[in-house]
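The following block contains the structure, expressed as C-alpha cells.
As you look at this complex, bear in mind that one protein chain is not there, while each of the others sits in place.
By letter and in written order, the chains are A and B; residue numbering begins at 1 in each of them.
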Amino acid sequence: MDFPHLHILDADQFSRVDLENVLTGTARIEKLLGANKAFGLLDGKILASLFFESSTRTRLSFETAMNRLGGRVITTVGFQFSSISKGETLYDTMKMIEAYADIAVIRHPVEGSSRIAAGAVSIPVINAGDGIGQHPTQALLDLYTIFKEKNAVEGLRIGFVGDLKYGRTIHSLIKMLRHYNVEIVLISPVDLALPESYRKELRRENVKFEETEDIKALWDCDVAYITRIQEERFADRAEFERLKDSYTINRAFLLGSRKPTTILHPLPRVAELSTDVDDMPTAAYFRQAAYGVAVRMALLMLCLKQEIPAI
Amino acid sequence: MDFPHLHILDADQFSRVDLENVLTGTARIEKLLGANKAFGLLDGKILASLFFESSTRTRLSFETAMNRLGGRVITTVGFQFSSISKGETLYDTMKMIEAYADIAVIRHPVEGSSRIAAGAVSIPVINAGDGIGQHPTQALLDLYTIFKEKNAVEGLRIGFVGDLKYGRTIHSLIKMLRHYNVEIVLISPVDLALPESYRKELRRENVKFEETEDIKALWDCDVAYITRIQEERFADRAEFERLKDSYTINRAFLLGSRKPTTILHPLPRVAELSTDVDDMPTAAYFRQAAYGVAVRMALLMLCLKQEIPAI
Partner (left out) sequence: MDFPHLHILDADQFSRVDLENVLTGTARIEKLLGANKAFGLLDGKILASLFFESSTRTRLSFETAMNRLGGRVITTVGFQFSSISKGETLYDTMKMIEAYADIAVIRHPVEGSSRIAAGAVSIPVINAGDGIGQHPTQALLDLYTIFKEKNAVEGLRIGFVGDLKYGRTIHSLIKMLRHYNVEIVLISPVDLALPESYRKELRRENVKFEETEDIKALWDCDVAYITRIQEERFADRAEFERLKDSYTINRAFLLGSRKPTTILHPLPRVAELSTDVDDMPTAAYFRQAAYGVAVRMALLMLCLKQEIPAI
C-alpha cells in the first residue's frame, strides 16, 4: 500500500487511489483491533498532540489511536503553550517538537497554520483543523463511515443538511466525494448555501448535484449528513427563527424516508438532531466515533510508512 | 473472585462479599506490586480519565493505577471539554468515550451525573465523586486502610471527627461499615452532626454508634477519621471561632489516647490535623495514598472482569 504523502494537510491532496488506500487500511485496522493485534505496531513511537485550540473529541480520538497502536503521546492544550505566549513563532515551536516526537497532530485557530507547521519539520504533520480551513481527517472518517455502513461509496445519493456555507467538515468531504460516482443533494437555507467555489468545482468534475431548501429531499437519499445551523450565522435573526425547526431531524421525520437513510453527524449535536433518532439502526453518528479511531490509526501508520498487516 | 457489578457508582451497591473481594483483591495487588508483577496485566487497555471538575489527587491516583497495570490513559480536565461547552450532553460525550476507551472514571460537579454517564455506555464507569453525592472509591480506600493498618475491620471502635454533615467521604464509608461489626463514634459540633437519614440507617442495621461534641472521645477509638471543619458551613461564625481550636488534632492531644489510635484523613488537610502528628507510627494518612493506588488497581481489574493473580 503506497502512501505518497508525508503530511496530511487538506482534502485536495488525496487522489482516488489515496482514498482507497485509507479505506482499505482502515478496514485492516478494524480487523487487527478485533483480533487484539493492533497493539504494538507503533511501539516506541511518540505522537505530539498539539491542540492550540481545544477540541476534546478530536484530540482524544488521535491519542486513543496512538495508544491502541502501542505508541506514546505527549500532549499540550491551549494556553499551556507557554513559549508561544512568550512570543515564540509556530516555526520555532515545531523545530522543538521535531526533536521530541516522531509524528505530530496539530489543531490551530489560524487558517493555513498546519501548512506552516509542516514546512518547519521533517516529521509527518497531520492537520486536525485550522480555523475556517480544512479538517481532512474528519472528512476521511466521514468517508469511511459511509463506506462501512453502505459497503461502498459508488452510486450513493448523499444529502448534506444545514450550514453548507461555513461547515468545514462538509467542504472537505465534498472535495473527496468528487472522486466517486455519487449524487449530492445540498439542502440548506439560501443564506447558508454551499459557496460558489465549491459548486464550480463540482460542475468542473462532473459531479451530479442538486440544491434545495426542502428538507424532505432527504427521503430519497442513501446517506444524510446533518450539521448544525447556528443563529449567529444569520444576518436576519427572524430568518433563523423561521428556519430552525424545519431543519430539525427527528424520528417521525425519518420514518417518511423512502430508503434506509443512514444518518451521519460530525458531533457535537445540539437541537438539530433529536435524541429519538439514536436507537434507529440507521443512526450511524455514534459508530462514527469508533470508525474515527480506526481511520486515525491507519493514518498514523501510513504517514509513518508502516505497513498495515492484512489478516 | 466474582464481582457482579459493571460500574462503581455508590457505596450502597457493595455487599459484604463485594467488600471482602475488594479487600482481598487489593491485598493481592499489593503483593504483585511488591514482586514487580502487576505491570502488563492490563496491556493494551485504555482508561478515559474524565475530570469535569479538577481533583488532582484522585485523578493522578487512577492514572497511576492504570499505568502500574500496563494500561494506557487518555485524560481531559475541566474546561478542556470543548464539546460540553458547545452544548453537548453528558450522554453524547459518553457515547464518544465508549468508542475510545475500555473503562472510564468520571468526576463531575453535579450529583447523579455518574449514573447518567454509566447509563449511556456499555463500558465500566467508575464514579470519582459527583457533587455532594458519592465518592465510593475513596470509601473503599479508607476501608482498606483500616483493614491493612489494623489487620481486620471487625470489632474496631472507629471515631469520625469534624464535618459529619457534609463530609461525602464519611457518608460513603459509614454506609460500608454497616456490613461490619464495629462501633462508631460520631464527634462533631451539633451544627455539623451526621444527617438523620444516616443515623436512621445505622439504627436499622443495628450498628452501635454514639454521638458527642467531645473530641476526647477519640482516646477510646482504634481508628480516628479526621475531616476539616469549614467556616463557611456555619450559620453563626462566632460558633465556628468557638469550636475550631477544639477540633484541631495534634501530637500532644493524641498522646492522651488510651489506645494506639490510627489516624486517617482523606486529605488535603489544612489546620485540623497538625504536622507534628506526621511522624507518629499511627499516622496512616500518607500511607492511605499508596493504598489508594492499589485499591484502584483492584477496582480496574474487577470492573474489567480480569482475574487478579494470587502469588
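Just so we're on the same page, a contact is a pair of C-beta atoms (placed from the backbone, for glycine too) under 8 Å apart; a residue touches a chain by one contact, two chains touch by 3 or more.
The model shown is predicted, which means the values in this text are computed figures rather than measured ones.
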| item | value |
| --- | --- |
| Option touching the unshown chain, where B:A193, B:L267 or B:M280 are the choices | B:L267 |
| Options B:Q13, B:T64 or B:T282, residue touching the unrepresented chain | B:T64 |
| Residue ranges of chain A at the interface with the undisplayed chain | 43-44, 46, 48, 72, 74-76, 79-84, 86-88, 91-92, 95-101 |
| Residues belonging to chain B that touch the chain removed from view | 36, 39, 54-57, 59-61, 63-64, 67-68, 70, 75, 77-78, 267-270, 275, 286-287, 289-290, 292-293 |
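Everything that follows uses one rule, which is that only the chains that are shown with their structure count from here on.
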| item | value |
| --- | --- |
| Whole-Å separation of chain centres (CA-atom averages), chain A against chain B | 41 |
